[in-house]
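What follows is an incomplete set of chains from the complex, kept in their original frame.
Think of it as A, B and C in the order they're written, each chain with its own count starting at 1.
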Amino acid sequence: MKAKEFALKLGLTEEEFDRIQNGLGREPNETELGMFSVMWSEHCSYKNTRKELRKFPTTGPAVLVKAGEENAGVVDAGDGLALAFKIESHNHPSAVEPFQGAATGVGGILRDIFTMGARPVAFMDSLRFGRPDAPGEAGKRTRSLIHGVVAGISHYGNCVGVPTVGGELVFDPAYEGNPLVNVFCLGTLRHDQIRRGAAKGVGNPVFYVGAKTGRDGLAGAAFASRDLTEESKADRPAVQVGDPFVGKLLFEACLELYARPDLVVGVQDMGAAGLTCSTCETASRGGSGIEIELRKVPQRETGMTPFETLLSESQERMLIIVRKGRERELKEIFARWGLDAAEIGTVTDTGRVVVMEGGKVVADLPARMLADDAPVYERAAMTPAKLAEKQKYDLGKILPAQPRVKEDLLKLARSPATGSRRWVWNQYDHMVGLRTVVRPGSDAAVLRVEKPGGGWVRVAMTLDGNGRWCAQDPREGSKALVAEACRNLACAGAVPLGLTDNLNYGNPHDPELFWQLREGVEGMAEACRAFDLPVTGGNVSLYNQSPSGPIHPTPVVGVVGKVDEGVKLAPAVFSTGGGEVVLLGTTASGGLGASLYLQEVHGVIAGKLAAVDLVSEKKLHAVTRMVLAQPGVRAVHDVGEGGILWALAEMTFGEGSAGGEFRVPCGKERPEEALFGEGAGRILVELDETSMPTVENLAKEGGVELTHLGRTGGKDLQVTVHGAEMIWPVAELRDGFEKSLPKALGP
Amino acid sequence: MKAVVTVTLKPSILDPQGEAVLHAVKGMGLQEVKSVRIGKHIELEIEGGDEKKLKAKLEEISRELLSNPVMENFHLDLRAGG
Amino acid sequence: MRFAVVQFPGSNCDQDCVHALRGLGQEARLVWHHETRLDPDEGVILPGGFSYGDYLRCGAIARFSPMMQSVKAAAERGQVVVGICNGFQILCEAGLLPGALTRNEGLHFRCEPSHLRVESPASRFTSGYGTGQMLRIPIAHGEGCYRAEPKVLEELEARQQILFRYCDAEGRVTAEANPNGSSHSIAGIRNQAGNVLGMMPHPERACEPEMGGLDGKGILLGAAGIGRSA
């Protein structure tokens, strides 16, 4: 086959082929084209999104390793402690094989974190599927996807002994054909332990460590059948299988290796594009070259071609460059952990990645060209034609003439959309490591982390996305979810230090879909600036669509923060009663645009979210943190999906929590709007009466509205709005809340 | 009647479980072992029904429920008696 | 007292056990499964985790490691041996405790606080508690369903070797309160001699208020020979 034809088969464009040929000054061979096809894919090069990603603020006093520099960003948590964290998607692999797809997603993000020199201490997962209660085949398929994905995360995360401490689970028909599986990992390290993925020092040996290479992950767009041997054609697996046992040994061995002074020069995990990516990226970062011999690569299968070996995505492998003369130390450590460690090459000063097989050169390419010179595209963006129509809505036509709030709340409480996620997080070991101070089920998870000099720092984290908000208004929706993530941290008394994002969108060649991405990035960037929050890294997942259409535009953000020293953590559920409940922040509900209420109770997605007031929001967070440092705070919870009524209901769901009597402020709007609107900027606090004056004072000084809602007590939730009084037995609401998910998902 | 469905991993798919057992088997002194692969052995007891129809149904069940076609092969074996 | 906490490849509660023991004023050292040396006066902890990935059967491969031969010998000499979660599974596979741990009846991994009833304070591990005392200690396992021949179960009952049973918040032993389907709601047993304990719940996760309680302290202190008086 002609080289150009082959390049097209691999998914490269004609222009890209010409760019390669001109850059090299010769025709590339098939192996080389294979390497370009993966390195210049969206996944590795961000060719369609790089221009957009530049809009994020990436610097700040706490940033130690910036977005894009290394495998994960690193921020300073004070006292010599640093935090490495990142989010990664495994959407398509999970759609094909939910268990292994999700499991290898966890394994992949784990490697990104320990590659940085950090000990992984927590995972979070953000999951989106179709409706599990959909009738017929669709519902059945969704349920089996959910079971498979949760089991896969549980399998990998539990086995490696890293707790999964939080996340989200969202159902919407928009994800029916294309589920979203995003996994976040956080690691801790000392400042002086940060590792770089750079190949430096001519003559230094290059090691391959971990699992053997097989034909895993060799399929999909970047694959051409002609280059395959007959043997491999018969059995061409797309499915990568994760081995958490080896994953755990690998990170323990690497951490032990890093602890040896001056031993490791550079380290890089082999994730997407495996050996190709790890060699050219380390060489490019180090301004050096690398020469490797494929015969020395530990192989699980026989007869693998150079193309296959270089592109394989076998899991649990790393590339490590050590100082010359220290080879034995590395080999000893890996032997002790029972892992393969093979010296496969050396660092050179040629600036080229040279690949040999049996001494014969099979690829010889400039490292920089592979790693950094992918074309950058400016994609066309266009406001969707139907957007204005989607945003218009007439409440009079949707809501009944007479409000039926009593039934509405019960309906909401019984929906799998709002139900307790216990079914999920009970399957994750969220306590291993003895760090989890606030477990799943609260607004943000909190971990205690050892300071290098002894003592603890409390680190809070949360993952948030909202496809419905973003579908109705990608810019405001994205702003709102950054605000929400920061609000969640505020409820844990934490100051946000950094944000990692996963951009889940559709095909970038569709201008309306690319517009969503651009709006999303700009909205997030604006919110990040308002909160002085650097973006420290992330991931892009495009082409998320099925025959029935694209997913909702779904950026997901992970925000990590440090809990203020004086803060006493308060639960998100009410005490046994006798506390005062106040609303901190605005009394405006924001209306029902894009609300969960309209979707779940009335079956429509309509309108758009009220714009977030970022300035007030920031003040609210500051005041909340100060309030949490006061004695007498019993509970704190933010108002999010489902509005203030659902937030109050959730607060009654704790073990032994009381109900209460509350009056919800309502202007000229309909009571449903006041009760279920999802506008930003609101936090509920339960506190001792004696603490009230102090808290009122803090709010006043901080420029934040404070509204008395009522008191906790009794076994009912009683709410008055516009003079109308409604009562729900807490037991009935709680029953719906606890049972809806297990009921929808089956055993 | 008894149906035995043997589900095995496709040859190129990594079998972490088999790898771990391979190590252990060697550790027990059996150096001659080159590979270990672990699959499922599923026994179904069946009473009554038309054999031909059963067979077709069992094929379907083996393919759709008992095995995962992306990673596994299956072999169905029908035996009289139980 | 000093404890040796054994690290198998795939152990992941080893550091947690060390942390908890030191927090209780005990000494603890980590020993790698390849080693064979155990001091005659030290206690042994087989921690939770996924030794050898829990492949094949939980604990099946770990029991062949060199250290387990020493642990067996130590147990026969009367040294204290405590297996927690995966450690319990290893003890059963190694024949140091009767029975076997199988997949949870609900088929899911479960991580949650469990309620336990102390069945017999007549053991070093429970001497800090009273009969029928309720404890709240977390579980985290996928294969914690205890199974044994009927005869073995009878013997365990008769000899008061069952130290902990799962119960509900009111202390009732019921099927609903049994998180994994264990026979006789068994959460933890000791050997006949009384020096070997195996339990699925994690006492090391219940030794600090911040981690959700102190109910696990008595078990680890009991292992260290510090009973009620402490």
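Following the convention adopted for this analysis, a contact is a pair of C-beta atoms (placed from the backbone, for glycine too) under 8 Å apart; a residue touches a chain by one contact, two chains touch by 3 or more.
Fair warning: this is a prediction, and the values are worked out from it, not measured in the lab.
Though each chain kind is drawn just once, the whole complex in this file has A x1, B x2, C x1 as its copy formula.
Here, only the chains that are shown with their structure count from here on.
Note: centroid distance chain B to chain C, computed from Cα atoms, is 34 Å.
Looking at chain C, residues 52-53, 55 sit in touch with two or more other chains. Chain B has residues 16, 20, 23 in contact with two or more other chains. Residues of chain B that touch chain A in their complex: 10-16, 19-20, 23, 68, 70-71. Those residues of chain A whose C-beta lies close enough to touch chain C in the complex are 151, 154, 158-161, 243-246, 248-249, 336-338, 425-434, 436-437, 448, 747. By the touch criterion given at the top, residues 52-53, 55-56, 61, 64 of chain C touch chain B in their complex.
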